[in-house]
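Shown here: the complex without one of its protein chains, the others still in place.
Per-chain residue numbering starts at 1, and chain names A, B, C and D are given in the order in which the chains are listed.
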Amino acid sequence: MFKTILIRCLQILPSLFVVVTLTFILTRMIPGDPARAVLGPQASVQDVQKMRETMGLDQPLVSQYKDYMIQIAKGDFGVSYSYNQPVLGLIAKRIPNTLLLALPSILIALIAGLSIGVTSAVRQGTLVDYLFMILALVGVSMPIFWLGLMLVLVFSVHLGWLPVLGMGSMSSGIGDVIRHMVLPCFCLATIPTATFSRITRSSILESIHGDSIRALRARGIRESVVIWKYALKSALPPVITVLGLQLAGCFAGAILTETIFAWPGMGTLIVGAIDNRDYALIQGAVLVIALAFVIINMLVDVVYMIINPNVSYEGGF
Amino acid sequence: MAKVLLLDQQSQEEILRKERKANNAWNKLKRNKTAVLGLAAVCFMIAIAVFAPLITDGKPNEIHPIDAYLTFFQKGHLLGTDEFGRDLFTRICYGARVSLLVAAGATIVGGIAGVLLGLLAGYMGGIVDAVVMRIMDGVLAFPFILLSIVLMTVLGSGMTNVILAIGIAEIPRFARVVRGQVLVVKREEYCNAGRVIGISHFRMLFHHILPNTISEVIVYATLNIASAIISESALSFLGLGIDLPTASWGSILRAGRNSLNTAPHIAAVSGVFILITVIGFNLLGDGIRDVLDPKMKK
Amino acid sequence: MSEALLTVKDLKTYFYTSGGVSKAVDGVSFKINRGEIMGIVGESGSGKSVTSSSIIRLLPAGTGKIVSGSIDFDGTDVLALNKKELLSFRGKDVSMIFQNPMTSLSPVFKVGHQMTELIRTQQKVDRQSAYRMAEEALMKVGITDARRRMDSYPYELSGGMCQRVIIAMSILSSPKMIIADEPTTALDVTIQAQVLDLLKEMRKTYQTAILLITHNLGVVWKMCDSVMVMYAGKTVEYTTCRNLYHKPLHPYTWGLLDSMPRLGSESEEELSTIQGTPPDLRLTGTCCNFSNRCPYASEICKSVVPELKELEPGHFVACHRQCEEGGLVRGGVDQT
Amino acid sequence: MSENSIILQIKNLSKDFEVKGKGLGGKKTVLHALNDISLDIREGEVLGIIGESGCGKSTLGRCIVGLHKPTGGDILFEGKSILKLSSRERFELCKNIQMVFQDPYSSLDPRHTAADSVSEPMIIHKTVKGRQELEKRVLELFQQVGLDIQHMNRYPHEFSGGQRQRLNVARAISIQPKVVVCDEPVSALDVSIQAQVINLLKGLQKKYHLTYVFISHDLSVVKYVSDRIAIMYLGQIVELCNGGDIYKNPLHPYTKALLSAIPPESPDENKERITLEGEISSPIGDREGCPLAGRCPECMERCKKEVPSLLSYGEEGHQVACFLYESKIVQGGN
Partner (left out) sequence: GSEKPASTAAATEQASTVQETAKEEKTPGEPVSGGILTISLSSSPKNLDPVKYTGTYESQIIGTVCDTLVEYNTELTEIQPGLAKSWKVSDDGRAYTFTLRDDVYFQPGKFQEGRKMTAEDVKYSLERSRKLSAMNRLDMLDHCEVVSDTELVCYLAEPNAVFLTALTDAGNVIVPKEEVEGWGDDFGTHLVGTGPFALESFELDQQAVLKRNDKYWAAKPYLDGVTFKPVSDGNQAVNALRTGEINLATSLSGEAVKIAREDQSVELMETPGLHVAYIYFNQKSGPTADIKVREAIIKAVNVDELTAGVYQYNEAKSASLPLPPGSWGYDSSLESEKPAYDPEGAKKLLAEAGYPDGFDLNIYISNTESRIKMATLFQAYLKQNLNINVNINTSEWGAFSEIAASGKADVFAMSWTWYPDPYFFLNKLFHSSSIGSLGNGQGFENKEVDQYLDDALLTTDQAKRAELYKKALAVIVKQYPGIFYANENVNWGVSSNVQGLTQRADGKVKICTPDINVWLSK
């Protein structure tokens, strides 16, 4: 097992290399001068020139790339120009915030989605099924930035039930943070819930119609056990794939949600970094998100192996 | 009633013909209620986009500052007006053009490139596969919206650039879908049959493998148009979309956001249009999948 | 023969599809005695599996429905059972073995787990004793390293091994009858022989009746006491094995028997074949279903549905021509 | 059976597959699908190959038609190696060696009409000129395999299994090959249809003097169509004999077991079963000794260490690979 994971870890290196290179190229392609962005509009020509030199931007691209690669290999993500702080520290402070949004959202989505999906599948063709599936369809089709706006409009502005901005502060008690989490989590959980519902439903349906479930029924196993134990477990792999994708998506896809709710997570960090042409920060944050993505994918594979031991992962030979 | 004879060739033929007709993709789609609903929504949106000049006064950008922020039905404005007094319905109709065009364009860009790469990777296998797919994985590791944002920043605003940005970001997804499918199809016996005959790689790819993956691609593309519409709106919403003053649903939504309290209908209406269209494409995609998937035949 | 265990009378199971009513099973009658092995043979699509799943009322989800007929199992009317009774009927009275052993075990749980689960739904025992019982059952079907096998996932077992596990599961509750739907089609000849031997032994030790579905006549010869030939949803001939071999009465049976190449036959002569294809099940029911392929078909065959008649004691056949005065004599079926 | 010239010669052919172990990153292991197989196929004969599932029958067939690249050994077609051909020559060779696949449902491209599928080889190899001639030829082929003009524009899913298999046959013979490899062409078909296809194949073979390599796991079918029969076990040929001999005089313990396992042909027949204990051993990994050693009722010490080679025994052309018969081997046979 350990070795397996190690091998998988090695497999993610090329992807990360691509990510780092791509980010490097893309950041340098973004129009706009980081030096000017740092210095602000009032900077004079000389100020900008001086700053460029301090930032090492006067070097040829190839050597910048080389330096950056060496730096990354050493685990050094550099210093953010706009924050004047090490990138790693900045990211480390933001990750928990994003997780605070992403994990509960995904968890809620998973529980809700599985229940809805299973219920729908079991009652295939009934009113409940139709209702759930319509909801799920609306859910997957939802532009969440719009949903966010509407939620704020209704629940914060008109009803005044929930706060609208930021993530509150632990110093004001955990309740404060939770109150701040409600709307963004709802927003963030919408699509995953809907996706889980749909995928669970179709996957359960498929397995219900499969031979092994028929065989179980023929053996007189109770229907509830058949559904919630056997059918659910054999229906899990696609759900887990989606879980991985959604989790990875949540981690970074919170960009829109975070922007709307001014949530200080990775999403807003990156958007801010792009605005500020903060190369080191963009690169660092993207790399971390990509890393999260690949690691989650890897975990998905491992979980797959635990759940369904007879799955081959490679596309073939 | 004349008895139907199972033995006679004709009634057998009859049945076959009927079945062929019933199994015709289009007829199957027509029988799929939800798909028809989706198709209707999509067609409606396409219609308002195409006939925008006919059903509106054709001046989506003409400003009347005095009439700013009217709501529904005021002064003959069906859906009210925006911050410059431009008729919202007109802008929504013209916005449909942009949103649909961008979504379709991006899907075509991403689709063509992705399909080609996926075909190549899946068919060639080995080192080509490894290289292409690692790059795709790398790109995929970028969160989609982030990649579009960065690409938009790199490319600058404008319709072609939005199409490119979303399209490029979509390439890996298409490539994955196609590659997965190619891996299945290329091991089908009929491909082996082709090999035994000695057909060329080119013919194999474009006569046998591509046609047999295309239904997956069509399904995926339909669903993808739905997400591309959202992506376009999201980009416009973040202020990275098409050029002013051209309307797109996202840019209307963005403007609506800035007057959420004064004129909530702007954001609401544009959002609803996006939502309905996306639902439409999703329904249609699901329908097409059901129709093309032999497992789902009723 | 001894008392009947299962009596099926004029069973009809239809599928209501968009293209019309598909008469998958359209009048099937037979009975099985305790300890008897009965075979059902017939072409693919003739309704063998639907018949068997009708008996345990487990039609594939969707549009299928048992329209008429009666199924009597050991004195109980199966069609009148409620949900709860059905569960114990399926588990304890009748068990089923499907064609593909690999797919009739859940791929995601270990063999032992699945077996103990089954035992614990049938009997009130604790986990340990259930486990022991499972182990014993495995040993009974000739699995030597039972303990190790219990700890493996189905995919780790070979097909033959899997089928044995399934047989072990099906005898756990010592059912009165086992329905085996093509239990060996997916297996190799040598393994097939082993599994069939095993089934035969089970019958001997437990007096279990077996309903064996197959399209391999050889298997029927080897295993069965009686056999039913199905064609397009109907019983066309039903009799003892020997009778069927030596004195088949239905022209379809003739075709079936003759189209098998025999090891002894000379390879110079052509095999006889049955021309044409089976009818569409949505069109059947107005005449003899075989009349379009039957070289002896006469007018009546094309207009009246033949009934299943007991031509000789214990030999049922559904054919107008055979019931006619004189009947038909088996000859070479149309050879083209 | 007249002694014809050897059209296809298989020399010490072996084929290994690399397989991934189960689970994540499982170890790569070698699967020996074919082990040092030598075989001569004569022009105009039907060579039956029979064996258990997974013993390498299809692999052998696929090596012959070039779908697999052998790991070792050689295949000679009319005396010329077919493994070291340029792509041009390889292409030309396709005209001579064709294949009929096992599964009639998956071996036709579902998106091509019946006529498309049948005419494709002729288009590729440019054996006919012009559309009209092509259409004429396709119709001709259709009629030869018992289909007619109304079937030409149908798609595969509109055919029954037997009809599809006819299409496969039509496609295979459309460019007039000399050798046709039939990989279990009838095992997916119903008995009544099976007979039709077998008749068709036999008829064509006679008519065009084709050479068949006929793979099946149904002994009665193989016996019925074949002039000679090769019995394979775990990647090796264990016995090779004339069609009739196998029934009359089986030699190899495996052949005997196989024969005894075949269901009887009548309810009266009471066969004595020679049981092979134990499961079929896996072709994965390295193996020592006779492949049957683990299951053989007459296994000797020697069998566990050495691999017996296929040597002639008794009457003309009967070869067996078993130490039991070593002393009685006819020297210099074949």
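Some points to look at:
Operating definition for what follows: contacts are C-beta pairs under 8 Å (C-beta built on N, C-alpha and C of every residue); 3 or more make two chains touch, one makes a residue touch a chain.
Owing to the predicted nature of the structure, the values given are computational and were not obtained by experimental measurement.
Partners of the chain left out, restricted to shown chains and counted across the full complex, are A, B.
Only one residue from B:Ile214, B:Leu260 or B:Ile276 touches the chain missing from this view: B:Leu260.
Mapped onto chain A, the interface with the missing chain covers residues 30-34, 36-45, 47-48, 51, 82-85, 90, 93-94, 97, 152, 156-157, 160, 163-167, 169, 171, 262, 264, 268, 272, 274-277.
One chain of the complex is left out; on chain B, the residues touching it are 61-63, 65, 68, 83-84, 153, 156-157, 239-240, 243-245, 257-262.
In this section, only the chains that are shown with their structure count from here on.
Fewest steps needed to get from chain C to chain D, stepping only to touching chains, is 1. Of the two chain pairs shown, B-C and A-C, the one joined by more C-beta contacts is A-C.
A straight line joining the Cα centres of chain A and chain D is 53 Å long.
The residues of chain D that reach two or more other chains are 22, listed in rising order. Each of residues 309-310 in chain A touches at least two other chains. Considering their complex, residues 56, 58, 60-61, 86-92, 95-96, 98, 100, 103-109, 117-118, 121-122, 153-156, 166, 169-170 of chain C touch chain A.
Residues of chain B touching chain C in their complex: 3-8, 11-12, 15, 18-19, 22, 31, 298.
Those residues of chain A lying in contact with chain C across their complex are 208-222, 225, 230, 233-234, 236, 307-310.
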